Structure formats: C-alpha cells, structure tokens
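All protein chains but one are shown in place.
Letters are used for the chains, namely A, B and C, taken in the order the chains are written, and counting of residues starts over at 1 for each.
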Amino acid sequence: MWQFFHKLGSPKWFYGIAGRFMPWLLGFGLLLALAGIVWGLAFAPRDYLQGNSYRIIFIHVPTAFLAQSVYMMMAVAGVITLVWKMKLADVFVRAAAPVGAILTVLALFTGAVWGKPTWGTWWIWDARLTSMLILLFLYLGIIGLAHAYSDEKTAARAVAVLAVVGVVNIPIIKYSVEWWNTLHQPATFKLTEKPTMVPEMWVPLLLAVLGTYLLFGWAALYRMQTEVLRRERRTRWVKELIAAGGGSQLKSRGA
Amino acid sequence: MAFDSFSAFVVMGGHGPYVWTCYGVFFLLVALIAWLSIRDRRQVVRSQQREQAMVSSGQADTARRARAGGGFQRIPTTQNESISKS
Amino acid sequence: MGQQESMSVRVLDPVTTSPGLWQSMIAVLRRDLRLSVRQKQDLLNPLLFFVMVVALFPLGVSPESDFLREAGAGILWVGALLATLLSLDHLFRFDYEDGTLEQMALQPQPLFVLVLAKTLAHWLVTGLPLVILTPMLGMMLFLDGNSVAVLCLTLLIGTPVLSLIGSVGAALTVGLRAGGVLLSLLVIPLYIPVLIFGTGTVMAAAGGSDVSGHLALMAAILVLALVLAPLAAAVALKISLSAS
C-alpha cells in the first residue's frame, strides 16, 4: 500500500500509467456519452408535462453532477496536497479546475435555457441554479488564486486550502440556499425532480452521466500529463521523451 | 424513435430551439476543453524543444554571465551623450 | 576551538520559559488595538463606507418607506458585509510587510491562537462599530423597533463570522501585491450563507414568527467558524510566509 502511494507520487510512473488508461477512458467515454445523448434525444419518450424540452436533461444533469463532483475531488486532492505533499494531487487540482468551471457554466446555461420553456423566463432564482451559480464563483476563486501566485508550489498549497474551505462550506451553502428559496418562493415546479421516471428516460441519462465522467477522466489525465511535463521539464526522462518523440508521439498518446 | 419524422425531430414540438441551443453549446464547450488541453500540451512540448535546441547549440551565454557575478560596467548610449552635451 | 567551562546557554523548555496562550493572545490583541487607535483613518473608513453604501439605496432605488422597510435588513447586511470586506485586506498585510507575521509564526504558541486574537481585534474595530451604527441606519430605513433589535442581534452574531471567514481569504492573498480584489472574489461566495440566515432571520421576525431557532443556527455557524477558520487561516499564512 505504502509502495503504491509512493509510486503514485512519481511523475514518471504516473505519466506512463496515465497514457495506458487514456485510450480506454476516451473510447468508452465517447461511446457511452454519445449513446446516452442519441438515445435521449431521439428515442426516449416525450415527457407528458414538459414536452420535448426535458431532453436537455441528458446534458444538464451530467454536467451539473460532474461539476459538483470535480469540486469534491479537488478538495480531496487538496487534503492530500496539504497532508502528504503529494505532487500529483496538486497537479490534479490545476488540471481539473478550468474543466470544472466550464462544466459549471454548461450546467448553468442549460439550466437557464431549459427554464425558458418551462417557467417562461430565462433565469429563475431557483435553489438549484443559485447553488450552481455560487459553485461557479468558488471555481473562479480557485482559478484566480492559482494564477495569482507565480510560484507553483505556493499556488498549489494555497488553492488546496481554498478548495478544502470551500468544500466545508458547500453543504452550508446548499442548505442556506434551499432555506432561502422556501422563504421567498412558494414551492414551484423543480427541474429534475420527478417522482417517476420511466426506464426509457433514466437509462440514457445514466449512460450520459457515466460517459461524461469517463471523458472527464480522460481530460484530467491528459491535462495532468501536460502539467507533469511542464514541471518535470528539467528531469532527464522528460528531456529524453521530448527529444525522442519530438512531441508528435506525445500528442498521439492523448488524442 | 420517439418522433414521426426527421422534421418533427428537429422541431421537437416547438422546443427545438432550446434543446438544440443547449446541445450546440454543450458540444462547443466540450470541444473548447479539448482544444485548450491540446494547445497547452503543444506549447509545453514546443517550448521544451526550443530550449533543448538552444542548449545544444551552446547558447548558455546568460548563465555564464550570471556565474561571473556581473561587472557593473556602464553601457554607452547615445541618450547619455546628448544629456551631457545639453 | 576555545574550551570554556562556563557555558551558560541552555536549551529552553517552552512550557516553563515562555508566556502561555492567554498572555500571548492578549499581547497580540493589545498591540493590534493600539495600532488601530493610532491609525484612526483606518478605523473610520469602513464605517463611513457602510453609511455611504446604505445611503445609496434610497437615492438609487427608492426613498419610499414601504420599499425601504422591506429591503432595509438586506441593505444593512450587504453594507456590513462590504464594509468588512473592505477592511480585510489590511488584516495581515502590514504585519506581513514589516515582518511581524514571521515573528508571530515563530512564537512557541500555535499560530492559529494568535490568528484568533488578531481576528478578534479586527472584529472589535470593524464589526462591532458596524453593529453599533446599525440602529441609527435602521431608523433611517424605517425599520420598526423589533426588526432593528433582531437585526442588531443577527449582526452581532454574524459579523464575527464575516471576520473569521475573511481571515482565511486575507491569509491566502497576503503575499500577493494586488490581493484585494481577489480577496473579495474568494470570500464573497463563502459569505452567502451568513447573509441568507442574517436577513432571513430579520424577515422572519418581521413576519411575527419566533426567531430563536434561526439565531441558534447562526450561533452554530459562528461556533463552526471559530473552530475552523483560525486553523485554515494559520495554514494559509504559513503557506504565504513560505513563499516570501
């Protein structure tokens, strides 16, 4: 176990093992996500209440789920950075933060567009959307802090602290926003909260969710590899890798 | 297929614009993530190749100067001369 | 090497040879309060800012008593939040720049205890005056006596939370030259729950319901912040110091 942990800390080992996983993540991710989306768009039955606009669910829910999970993962990586000083953990945070922010924007955007046919307005201060908006703020704070420090190690540890503080706050934020919502609005029709969802609807949704998680895994590993190359640029193995492969091999390993 | 025809699929009972905008933006931003990631990788690799090329062609001039500690010699400029004249 | 028999230097036991937690906290508190008193402008700026922000709402939105009564609690809370935010950047910056922070980090006491003392000093010179000003501004926004009382109570519990959470943000950005704006960006999302519970409590009180539960909830948040924020801020300060 300890040896495994120690090995995980070695960037070179990580670079190799990530390269082996990535094609699988990319392949299965694309397969599942596209299957879920095509199934959801074209074959899943129409919702009797919302009509076809509900088909946005097949991207809204995966992006919203993933955006929240990525933040959690970043906080876990933050704890690992602070406690064990494992380099790869902060490499992950750096690699994942922009992706998480973009996913949050996507969840917000799809939620807003979905709101138009459902509520007749682009934006509604619904608990879910408001929480997503705050999550976006948290992401932007992390990205801002990460870029403010010129020194990578400092940036990594500062971001780790912020991610952990943020994750402690997330349940409080969620609870407070929900409470605020009931205070200001009578319970309205909520997105994605459906008592009965037929299998023809939730199976493609599940596929889409799984697919996007796998795709995120690919993106995270690829970006982590880049970050590792940048940080370890002075080591012999990176120099040899770049001299030998000339970059083309590096690229093909990812895409 | 939940739709009778392709045009019904596109229109989606009037909700077409909303659904297709969402999917469009989704694929756009996913492509953006991929493009950013690949661009970053290229930049890192290229800058590294450039550095290696520089090192191998023996341009470690700045390093040598740093090693010497600097002599603090004045650098002649035309501006200085014109100031001294006026 | 010279061989002296009379080497009088000894390794010191931190417990018996240095002052305890209380004394060191009081020393930090005293120094910070003394500095605030000597730098009166810094003391006044957040208060003036608070009054001005609050005055903008009647001017910018509507002076109608109905609107102001409805929005008053929110306006005062947002004003207090912004005023606190304004003063946060100075919380550790001067100490960082003149080396005091290094000396604090090297004291035998755990750093989070000293951070707690500093945060308390910050609250005493910004948060508490804001609470004291609130009744007057509340009257100007046509809040009734009961609402003003509840509002003051929520601010009394809430402003220390603002200082505590803010101390984490200030600690994270102290090493950055232009940390002020980033600090707001980091801290505002974390302020949202306090703001929601603070204004919500006042609204509940205005609606005639019992607010003891709400206040207990806010007190719980305060306790949580008291326990966790100084720890996080101390870790963040060590990171910032490590980079300088």
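One rule holds for everything that comes next: a contact is a pair of C-beta atoms (placed from the backbone, for glycine too) under 8 Å apart; a residue touches a chain by one contact, two chains touch by 3 or more.
Just so we're on the same page, contacts and distances are computed from a predicted model.
Asks: Looking only at the UniProt record of the hidden chain, which name from "Urea ABC transporter permease subunit UrtB", "NADH-quinone oxidoreductase subunit M", "Multicomponent Na+:H+ antiporter subunit D" or "Heme exporter protein A" is the right one?
Replies: The correct option from "Urea ABC transporter permease subunit UrtB", "NADH-quinone oxidoreductase subunit M", "Multicomponent Na+:H+ antiporter subunit D" or "Heme exporter protein A" is "Heme exporter protein A", the UniProt name of the unshown chain.
Asks: Touching the left-out chain: which of A:116, A:153 or A:239?
Replies: Among A:116, A:153 or A:239, only A:153 touches the chain that is not shown.
Asks: Tell me where the left-out chain touches chain A, residue by residue.
Replies: Residues of chain A in touch with the missing chain: 150-151, 153-154, 233-234.
Asks: Take the complete complex as the reference. Which residues in chain C touch the chain that isn't displayed?
Replies: 1-4, 6-14, 17-19, 23-24, 27-28, 30-31, 34-35, 38-39, 94-95, 97-109, 114, 238-239, 241-243
Just so it is clear, only the chains that are shown with their structure count from here on.
Asks: How many angstrom between the C-alpha centroids of chain B and chain A?
Replies: Distance between chain centres: 22 Å.
Asks: Could you work out how far the Cα centre of chain B sits from that of chain C, in whole Å?
Replies: 40
Asks: Can you list the residues of chain B that touch 2 or more other chains?
Replies: There are none in chain B.
Asks: Any chance you could list the residues of chain C touching two or more other chains?
Replies: Residues of chain C never touch two or more of the other chains.
Asks: How about chain A: which of its residues touch chain B in the complex?
Replies: Where chain A meets chain B, its residues are 37, 41-46, 51-53, 55-56, 59-60, 63, 98-99, 102, 105-106, 109-110, 113-114, 116-117, 215, 219, 222-223, 225-226, 229-230, 233, 238-239, 242-243, 246-247, 250-251, 254-255.
Asks: In the complex formed with chain C, which residues of chain A make contact?
Replies: So the residues of chain A in touch with chain C come to 82, 134, 137-138, 140-141, 144-145, 148-149, 151, 153-154, 157-158, 161-162, 164-166, 168-169, 172-173, 175-177, 179-180, 183.
Asks: Provide the residue numbers of chain B that touch chain A in the complex, in ascending order.
Replies: Where chain B meets chain A, its residues are 1-3, 9, 12-16, 18-19, 21-23, 25-26, 29-30, 32-34, 36-38, 40-42, 44-46, 48-49, 51-52.
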